[in-house]
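One structure is given here, and the rest of the page talks about it.
One chain of protein is taken out of this complex; the other chains stay put.
Then we have subunit A:
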Amino acid sequence: MDAFKLMKELRVNYEQEAHYLPKETGLNLIESTTEDDNRISAKCRDAKVEDLWSLTSFFGYSTQTFVLAVNLLDRFLAMIRIQPKHLSCVSVSCLHMAAKVTEEECNLAPADDLIRIGQCRFTVSDLCRMEKIVAEKLDFKSKAITALTFLHLYHQITLSHSTDRKEKLSLEKLEAQLKACLCRISFSKAKPSVLALSLLRQEIEGIQSEDMLEIAYHIQRHLKITDGELLLWSERVARCLSDYASPECSKPNHKKLQWIVSRRTAQNLHSYRVVPDEDSCEDMMSSGEESLSSSLGSDAEGPFFPLHLRRQKQRQPLHA
């Protein structure tokens, strides 16, 4: 696509994007909510979006599906107040809807797989009903213009102007960064065009290409994005990305996940791990240097030495 057409398309999208923005007041409300049983909080939403990313990744869906799903979710949440216990159903419905719009039929994971893998508590019919509700509330506007749309356009524009730098500006990397940002609800308040441009600039500054920077500036002027707005979001993006890029590994939270194994494996596990420790009275025959633990019972029925492992020391996990 030639540069002129691209710019034109850019403009068109820019004019349309406002229709797909979640209501800011709704988002603010979520952000200001503290942990509460009745309302969705930012933390709640963010955790759910991360779950959606896990599912996206697992089923091999594209970033487009993910971004669209988050968009649908945020728009819905900003509009309708729901209880946290329904959040799971809403978010998975959004993912399913987004996948139907974006993915090819053959790549679509069936609803019951989604539910099973996501360890959800609701049924397929619940999911279908929820999808209908979401679609209705959002006026059936499922094909949204998102930051990804802009990101793709920017990328194409940039490349069409400086072909020798093709490898350096990685779309995949930009997509991953966008995804990281979307895991925080505050970024849903940004205009998609601005968010995408912030990401683009960030990356260009990283690879230090003067002519790409020039192009980015050109885009900014074309869309009439103010410096102030761009700066604001660039700062926030920078902070988010530096967290994202930190090499620190956090300890994962085991409690949220269910570990279901087959019965045979479970039996195998139990025979090794679950039997509680027995105290063996250490009978120190210490005339030599070596002693013998007399955990073998003295009569035939007594407990013999533990067939399992005695956890004698509690290991302290190292802190990252």
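Please note the rule applied: a contact is a pair of C-beta atoms (placed from the backbone, for glycine too) under 8 Å apart; a residue touches a chain by one contact, two chains touch by 3 or more; residues count from 1.
Just so it is clear, contacts and distances are computed from a predicted model.
S.K.: Can you pick, from "Serine/threonine protein phosphatase 2A regulatory subunit", "Tubulin delta chain", "Presenilin" or "Calcium and integrin-binding protein 1", the UniProt protein name of the chain not displayed?
M.R.: From the choices "Serine/threonine protein phosphatase 2A regulatory subunit", "Tubulin delta chain", "Presenilin" or "Calcium and integrin-binding protein 1", the unshown chain carries the UniProt name "Serine/threonine protein phosphatase 2A regulatory subunit".
S.K.: For the chain left off this view, which of A:Lys85, A:Lys100 or A:Arg116 is in contact with it?
M.R.: Checking each option in A:Lys85, A:Lys100 or A:Arg116, the one touching the absent chain turns out to be A:Arg116.
S.K.: Can you name the residues of subunit A that touch the chain not displayed here?
M.R.: 50-51, 53-54, 57-60, 116-117, 119, 172-173, 176, 179-180, 244-254, 257-262, 265, 268-269, 271-272, 283, 285, 287-300, 304-309, 311-313, 315, 317-318, 320
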